[in-house]
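Sharing a structure, written as structure tokens. Questions coming.
Shown here: the complex without one of its protein chains, the others still in place.
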């Protein structure tokens, strides 16, 4: 089979690999469509160390090619989606519901980091009964693809933000995850959603996804603008969706005493440490909370995301700005690296 | 009346002041006993700016001298305790239950910072129906004193740590607040309480207050020792009870993925920022949480602390290492500043 | 002043009363508009015992006529709204956040039950800083009126239902509170909202307020229909918005194991007891939860409801089916009793 692989720092290419075999609890999926994620760009830059030849990708849908002997919830031929995070469901963190940390720190993230990813004609899924989800007939592959990471991460960002009904929230950065966090904050009952971004296309997308106000940090300090829109009080909750120390600090600054900072940005390129500004943190006594998360997976969570799509609660497809056949995936990957042509998410079809 | 006042950086002294008058919702208390808090030492060092002549102190009990016309829950002559934090009960943060941030950041802390404190023969309490608590007959003044700050702060530290029943917790630093956090972690069902301190007397007190294990950071890296006692996994929860950037970082390092860091240390002398070590924070995606709090006040909360004392759940009186009459309060304050003679809490009687 | 008063079982009328005086913490409001609530119909039927001459009503907006000496958050001339529930903010239940039970069971409900209600030209509000909310200029009196009870009760019904994001919920009965619960369930991220009612106008309103599906119990057993729409599983959450033992039982039956029943229906005419069907309750071990609430009040909560109105999250005004001047309030009350002309909420203007 053909697969997009890591071939060394800043280098990717299509290679040949054998189709994987499933164990008794696993499944192998024949891919029909994928999205490229900025995380893979980080990985190829060397932020996460993986061996050469490792297949990239973690946002794919397809059709069950082979299901292990013990698998009961899907069968060959089913059109299915698999979240980027594939917990085992059995280890201590999984049993406590912290499934993204399956087996240890960030351990639920198995595609690419622990084994081949799914930007390939076929891909292996561990613990299929936990992770493989049959796609309802009324949803397209493209819709389902957004449940693999973007919607799942955006939603947990909003959930962890603990926004009171009718409360105020600022979502810092309107990349694909930030846009989904904006939509999710709106979904969960925020009374005022302030998106922060400076790119014109993303500002427009932010409005489309549910932002009431878009604050442009090139037009004045973002925190000051948020203060103005909240009567000088700050927001109840701030969501960090960029992965930048400055943005993280702004989240602390923009929240009220007792407010919640929800981090979903990946700080792999942020240096050794994040910094919490002490005056804005009440010197450690301001009753502020900082929550963090890695995209939650699992069939049950994905099923609820699919229902949100089925009943029109969120429409993430405006994020698909570009489309390529798998044969042109390298071009797509390059564009995703350079963010050329205002690319948000490129859809790859097989 | 006589009162211990701030007379300039590093300078305190007993001064004369008029007995305060209560407004219709307030009360004035005739003090019978007080504890000195390290926070006052910080204040006198200049960490919190207050005018010269401001009365210090926020841990006092006494007898109601005068109650405002609208006050219904206490009356003249009642033996009462008042928490260090005296929320108004009416502002937005109070209505949302974030009473320590009454009216704004750290705004529930009114003694000394917003008006005279209570290391004085008489003291003023705002919103008496919210803040004044009649002491049950079966409790001594000394016992009740610990509900004003130490037990209240220690308990919120343990509550915010979200320790699962039978879970593991590390309490960093065994000063009076840390010792109460140790007792509170035990109280709330922790299965393993690891206290961290190096002073022999405090190590002993930590055991007395409920620690299963005391880790001495002079005998090896504290985080490594905690890892050893938890099978390499780290603790479910870590409580910062010192107010030091290094200790805060150790809390992040010592917790499991998905774990909770609960800060009750006051970082007023910690510089401009706290630092979160990114690898131990899962690069912002380790599902870790950081919670912070300022000592919660209010009659309802203090009443529950009093019940814990009445039924022998916690005995904080071993923390009273020294006793002085009010006439010698300056000596006591100096000892508290230098931590002479292994002083933990000095009890002042009027 | 003129006021609509209880004049004996099944008898109301406009009477003369002196304009009330506020105490130092209270306010008196000059009414501009009110809604009639079915609770008042229950009261006049004798379900809640009140003295003859007691003024009815608890859903009013107006202008501050007089504010007590200690009141700081509103002043004469402010256009304001006051929730039906007016907690003191100081008692033990209030301090624990259970403000609707202020001072004791249902004690936050003071209008009509403890003192004159507000279907009058002027009305008294206790603890004005806790309870009086200035209406933003961009909202009409009519919009603000819905925050006094309908939206507040509907929202707590949805909050207590603990609907997972994208989860399923059934809202039993689409009277004004049920319709607001439907809107609130949608607001808080339900993935499928099933409304239950048989009246054609209410079925239509339910769709308008956010229901995905309306189940008509005259067309087949409601629980069976809900089972069909949820693949035989039942809903994650069911909201009882009628106050009927049968409906309550249906809520237990319609929820999944582990599901939540949220009661906001008033069972004052339901007899002595509610019944929980044991097989559907897992014989007491099905991990089901039953939550109940009385409309939450307070400025902070109402402010968030007002923000939801300002930003178009919920529009309750389709519930206003009829309008009357105060001189015709007796006619309106009679219609509300008989539910003539498919009345939902009659708006009374002063």
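Quick notes on this one:
When the chains are written out, they are named A, B and C in that same order, and each has its own residue count from 1.
As a working rule, a residue touches a chain if its C-beta (ideal position, glycine included) is under 8 Å from a C-beta of that chain, and two chains touch if they have at least 3 such contacts.
In this text the structure is predicted, and so the values were computed from the model without any measurement.
In the complete complex, the residue from C:105, C:246 or C:340 that touches the missing chain is C:105. When the missing chain is restored to the complex, the residue among C:52, C:287 or C:341 that touches it is C:287.
Touching the chain that is not shown, out of A:6, A:109, A:130 or A:248: A:130 (per the contact rule at the top).
Only one of A:70, A:140, A:228 or A:334 touches the chain withheld from this view, namely A:70. When you scan A:94, A:177, A:260 or A:295 for touch with the missing chain, the hit is A:94. Against the chain not displayed here, chain A makes contact via residues 23-25, 70, 73, 89-90, 92, 94-97, 127, 129-130, 298-301, 303. In the full complex, chain B touches the hidden chain at residues 155, 159, 164-168, 184, 187-189, 191-192, 212, 303-308, 310-311, 313.
Residues of chain C that touch the chain left out of view are 93, 96, 98, 100-101, 104-107, 164, 240, 243, 248, 256-258, 263-268, 270-279, 281-294.
The working rule: only the chains that are shown with their structure count from here on.
Contacts with at least two other chains are made by residues 164 of chain A.
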